[in-house]
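Just one protein chain is left out here, and the rest sit where they should.
Chains: A, B and C, in written order; residue numbering restarts at 1 for each.
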Amino acid sequence: MTQNAKGFGGSLEFGAKPAVISIDLMRCYFDPASSFCLPSEDCLESSARVIAVARRLGVPVIHTRVVFGADGIDGGVFLQKIPALRGLIGDVAMNEIMPNVKPLSDELVIVKQYASAFFGTSLSSTLRTMGVDTVLILGVTTSGCIRATAVDAVQLGFIPIVVRESVDDRGPAPHEANLFDLQAKYAEVLSEGEAIANMEKIARDGDV
Amino acid sequence: MTQNAKGFGGSLEFGAKPAVISIDLMRCYFDPASSFCLPSEDCLESSARVIAVARRLGVPVIHTRVVFGADGIDGGVFLQKIPALRGLIGDVAMNEIMPNVKPLSDELVIVKQYASAFFGTSLSSTLRTMGVDTVLILGVTTSGCIRATAVDAVQLGFIPIVVRESVDDRGPAPHEANLFDLQAKYAEVLSEGEAIANMEKIARDGDV
Amino acid sequence: MTQNAKGFGGSLEFGAKPAVISIDLMRCYFDPASSFCLPSEDCLESSARVIAVARRLGVPVIHTRVVFGADGIDGGVFLQKIPALRGLIGDVAMNEIMPNVKPLSDELVIVKQYASAFFGTSLSSTLRTMGVDTVLILGVTTSGCIRATAVDAVQLGFIPIVVRESVDDRGPAPHEANLFDLQAKYAEVLSEGEAIANMEKIARDGDV
Partner (left out) sequence: MTQNAKGFGGSLEFGAKPAVISIDLMRCYFDPASSFCLPSEDCLESSARVIAVARRLGVPVIHTRVVFGADGIDGGVFLQKIPALRGLIGDVAMNEIMPNVKPLSDELVIVKQYASAFFGTSLSSTLRTMGVDTVLILGVTTSGCIRATAVDAVQLGFIPIVVRESVDDRGPAPHEANLFDLQAKYAEVLSEGEAIANMEKIARDGDV
């Protein structure tokens, strides 16, 4: 672990047993008909490349999507704050996972209602049972579910690796501001190439 | 509840039963000898004013501080990422709560190890038992424990009110960027005057 | 609040805003083809009566069922301990909710993987947002999901009311032993008649 002079931003080491968590890569973020739509699909394509490598190497891939129940009762205060989330009540086209990153039949798909992939789900228990120590975080959005998931990962004892090209936001300002905070306090922000190289190194060392 | 055209940033209404959560106003944030030191004490003075009004009106005030156990074992990945946190192992001068906002003997002081005041603590249960629906969040830092606490408050079903002058960060950029995200997605960012006026209105209506 | 001489078993008061939580009343507990099958359907009929009253009075009803994802990855250590739970992977006949207590289209159905209805779900957030302070617990089994849910309810700040005739187990010994522990430490165990009378009293007082 290295650190700067002030004791912030220590470097977390990639652990021995990673998993990929692909966050909310649903149609609503890529369809101009949705108010959640991003300006670019680049993060989706990057995520697909990271997922392809993980599958080839046997690194587990877990997906999340957002589905609210009857009338959004389970959306709580979050749905009051972001009324557009009502578009994700029930199983609808807008909360389908995009074809580029479609889950395989043996991959876990977690349904969540809140920002963090760990909140109100059994994700942490699943990772603990699998012996996972490191989570590669992909998906959307940087200022929303990516950051909330990374903060919870640290709090729960997992090493969060945020893959820079595989996450995105509706604008460059919140994207960059949140990557800055994440790197300073909660996660390692790696490039797609670095994240892939780390997975390959672990696979060569026989640890996956 | 009002909302903008795109369905983001709905306004959360101040609830009927607020509590003040004063986050981590410890010496380490105000003593130049600490690497956590902020450039200003303005947020401390603002917090003291909000707390004084809450006490006068009978609004519960709950305080948090950070204390790690033996050798920081309970600091987990967070301590690896921010080695400066090792300065908060045990009961030391640096994690004392500042005299300006010193807890009264009948006020709860919660010891935490992580960013969110709700993580690894029984705060949520305490608020639920008290019937609290709204949390006024004061303290430091905007990009750290304030944001993490506000996100968890939403997720747990509490309405988070972040008091603009009562929170601060080591620099204006993360302070403003995080207030922007908080207002857009997770909380109402109110001025000190608005927050106080809301507490006084509830007290007049007899709901506290 | 009354209490006995030793300070155990204080009586919790029924709160002002109840909700009914109907736990895991799935086919597997009532179909002799399943290893989970109970000797009697009495608890199912009692639950149906309590739910009917709740609906008439406007008390919210929330249902839970158990569904595991791909290959039971999300079953963790629990699935290792109880291999019969593998019969609840995916949406199958055995984890359908029984027709007698079929959820209405506007009632929330929570999917869970573990014993407590609060674990790995957003139930607590939903109840908090609704302002619920008291949970009437129905379903199966007394020694399993009922007790685990009641313990978590206390821990999370909700008053748990276990309805004696509406819960059951595979044998009378664990049923009675667990009702004893619940009454002593965690909940009020009320008869079906008492539970219904309490809901009706609250409705008359206009609090629901």
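In this text, contacts are C-beta pairs under 8 Å (C-beta built on N, C-alpha and C of every residue); 3 or more make two chains touch, one makes a residue touch a chain.
No experiment lies behind these values; they were computed from the predicted model shown.
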From B:A52, B:V92, B:V109 or B:A173, the answer for touching the chain not displayed is B:V109
Out of C:I23, C:M98, C:I159 or C:I196, only one touches the absent chain, namely C:I159
Missing-chain contact among A:Q113, A:T126 or A:T149 belongs to A:T126
Filtering C:E96, C:D181 or C:E200 for touch with the omitted chain leaves C:D181
Omitted-chain footprint on chain A covers residues 122, 124-129, 131, 133, 155-158
Contact residues on chain B toward the hidden chain run 69-71, 73-74, 76-77, 105-111, 113-114, 119-122, 125-126, 128-130
Absent-chain interface residues of chain C come out as 1, 3, 6-10, 12, 35, 76-78, 80-87, 114-116, 119-120, 143-144, 148, 151-155, 157-159, 173-174, 177-178, 180-181, 184-187
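In this section, only the chains that are shown with their structure count from here on.
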Cα centroid separation, chain B vs chain C, in Å, comes to 35
Multi-chain touching residues of chain B, meaning two or more other chains, are 155, 157-158
